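Okay, structure first, notes after.
The complex appears here minus one protein chain, its other protein chains still in place.
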Amino acid sequence: MPLDVYLNVAAAGVLTGLVYGLMALGLSVIFGVIRVVNFAHGEMMSIAMYLAVVLFAGLHLDPLVMLVPIAAVMFAFGYALQAGLINPFVTRPEHSQFLLVVAIALIIVNVLLIIFGPDARSVQTSYAYDSFALGPVIVDASKAYAAAAAIVFTVALFAFFRFTLVGKAIRACADNYTGALVVGLNVRRLYALTFGIGAACVGAAGAMMTLIVDVTPLIGPSYTLLAFVIVITGGLGSMPGALIGGILIGVTEAMAGLLFTPSAKSMFAFAILVVVLLFRPQGILGRRLT
Amino acid sequence: MAHNRVLPNRRHVLGGAAASAAFLAAPAIVRAQGGPLKVGVLLPRSGFEAGIGQDCQRGVDIAPPIFKSLGLPDLTIMNGDTESNVDTAREHAEKLISDGAQILVGSFDSGQTAAIAQVAEQKGIPFVINIAAAPDITEQGYKFVFRNFPTAPTILGDAFANQKELFATVGDAPKSVVYMHVNDTFGTAMAKGIGAVMPKFDMPYKIVEEIPYDPQAHDLSVEVAKAKAANPDALLVTSRLNDSILITRELVKQRWTPKAILSMGPGWYEDQYLKTLGKLSDGPFGFNPWGDPNKKLTPVLAAALAKAYPGVNLNTNHVCTFEALWVAADAYKRAGSADPHALADAIRKTNITENVAIGGGIQFNAKGQNDKIRDGVTQNRDGKQVVVAPKASANAKPEWPMKPYQNRA
Partner (left out) sequence: MLLMLLLAALLAAPWIVNDYLLTVLIVILYFAYTGQAWNIMMGFAGQLSLGHAIYVGLGAYVAAVLFTRFGIAPWLGFLAAIPVTAACGAVIGFLAFRFGVAGVYFAILTIAFAEFARIGFDHLDIVNASAGLFLPVAQYAHNDLWRLRGSPTMFYYVMLAAALAAFMLCRALLNSRMGYFWLAIREDEQAARAAGINTFRYKMYAVMISAAVTSFAGVFYAFFYNNLFPEQVFNISRSIEMILGPVIGGIGTLFGPVLGAFVLTGLAESVNSAMLALGFDLPGAKQVFYGICLLLVVVALPEGVWPWLARRIGVAEDKP
């Protein structure tokens, strides 16, 4: 196959991977700090996607423009969820947490089904069919814009965690729960804040996702799985790791589809997961787990 | 992960076997005589095939007045939803039977149809298949299953023959072709069939690449890129509705317009495809069973459809579902009773020559298969379809090659 095909596919994989990375970032934040197995992650993203669809249909505002409001709504949702429901489960065994979140996911999926019905909804922006030609490479415009937004959002998040007091406090909780308590941090509130931030990430990712795929109530679960694969591959507790994991998975799936049977391309993501879990469980950029 | 499947599995198992047990316990229910025939119509009304399922339903909705004018008895339609899922299809089939359905019609998807066929055969209730192409369904020696739709090998054979006629008419033929198909029961049956059927026709092209893809895929950019990389003259496809839209969008984004898109299967002629893509929907050829524009009943059906659903074009979904219902009503009239054995025997003797679809009418061979159906060739044009082959059924000339996507407004 000519080189430009590989480049095209790889480019598409990178761009989509960046958006996946942002979604996974939300999970990394939640999982890394609160250590709750958020199996409703993809479902939360589908809520954000529907928000984007509805706002677009009603107000004709581009999802990228609506990014911040959607993220804000999801932040509130995440905060409330953690403070209200999930908090007591932080110290409970994993299977309990898991079941709680599975129940939440089930409710989300079916409420969406009731409200929106099973048909696919999409956002038809004016640039939906555009593409850029960069030399031999043809880049899908929607993907490019979505990826750019993902980068901007991630940088902002990174700055938040690095430079603000709250951000540092959250990182302290993640590093050393007892130490944080000793120092007097209101861990419970910080957890709620963290979940909210994670939800905001997923909200932003969802808004960007609507430019790339159509939304149905049932797409949540596969993205949840994907988010876990990316987070574990890239490294828990590492933000650049989530992005890198996202890009890696995005490109791998794309190239696997190109080189092997497309209908089997998801197997590669799982194969990578197994390899990572066995040989480098802390992920590419994660710190060694104690 | 489909969380919404968590509850339904229990409920469905319950509904399913309960229904079958109930049926065994009270066989008398079925022998009711007189009154309208209770027909259970199973279609994917939700899930990823919902668009097509709902389209098939339109063929059911417009039937009653036309049946009356043909002197056929009344039918009571019982709706079932397969939810685009095999387990649900099986369970709802059993439920419909336990609720008194005397005959089943359905169900568009080969996998779901095969499961329903098993149920029908087990319970001894006739099942008339409107659309489903996997050949094995009528190779099981079933006595209660009838199919008024061509099998995958037949679709392929007719497609190849029609393609040669098409190439002759336009004076051009592709030298290389990429075959993209959905990786489900129907797509796999078609892919397997090509190896056996194509050599018999001495086609002018070679299939240089075969690309199967996940029916639930959200993004087909890689698959289309792969197809484009092989640089074929034309694209051969077997898809569903959502993927046909996704593929077309990618063709536009990746700036590639093949000389022709030859579609064997659903998706590219669907109403939703035409409406969603507007001008971008023109051009693809469809090789499917179709309403014969030169048969008397076809314009009647088209008019009824236009009145009830303005803007919707008459297509395979409506025609085949309508005809399946027709078979049921016609058999009931001749059998004079709703006894399942009598109905099955009556269906076996069906002989309707003035039907709607292209071909020699509706008859069933010993396996329950109607091998008189012929496929036609349609082309999308201005938000409608025209029939360009076979000659006897044609009402327009084909446009070749496809107008490049980038030049369409």
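Structure notes:
Here the chain labels run A and B in written order, and each chain numbers its own residues starting at 1.
Simple rule for what comes next: contacts are C-beta pairs under 8 Å (C-beta built on N, C-alpha and C of every residue); 3 or more make two chains touch, one makes a residue touch a chain.
Everything numeric in this text was worked out from a predicted model, so none of it was measured.
Checked against the hidden chain, the listed residues A:Val65, A:Val111, A:Leu134 or A:Ala159 yield one contact partner: A:Val111. Looking at A:Ala120, A:Leu225, A:Met239 or A:Leu258, the residue that reaches the missing chain in the full complex is A:Leu225. From the options B:Glu49, B:Asp158 or B:Asp184, the residue with contact to the chain not on display is B:Asp184. On the side of chain B, the interface with the absent chain consists of residues 1-11, 13-18, 20-22, 24-25, 46, 81, 83, 85-87, 90, 110-111, 114-115, 118, 121-124, 134, 136, 140, 183-185, 188-189, using the contact rule stated above. Take chain A: the residues that touch the chain left off the picture are 37, 85, 88, 92, 94-96, 98-100, 102-104, 106-107, 109-111, 113-114, 118, 217, 221, 225, 228-229, 232, 261, 263-264, 266-267, 270-271, 273-274, 277-279, 281.
Throughout what follows, only the chains that are shown with their structure count from here on.
Inter-chain centre distance (chain A to chain B, centres taken as mean C-alpha positions): 38 Å. Here chain A touches chain B in the complex through residues 1-2, 5, 8-9, 12-13, 16, 43, 102, 105-106, 109-110, 113, 117-120, 128-131, 133, 138, 140-141, 212-214, 216-222, 224-225, 253-254, 257-258, 261-263, 265-266, going by the rule given at the top. Within the complex, the chain B residues that touch chain A are 1-4, 6, 46-48, 50-51, 183, 211-214, 217-219, 221-223, 225-226, 228-230, 242, 249, 252-255, 280.
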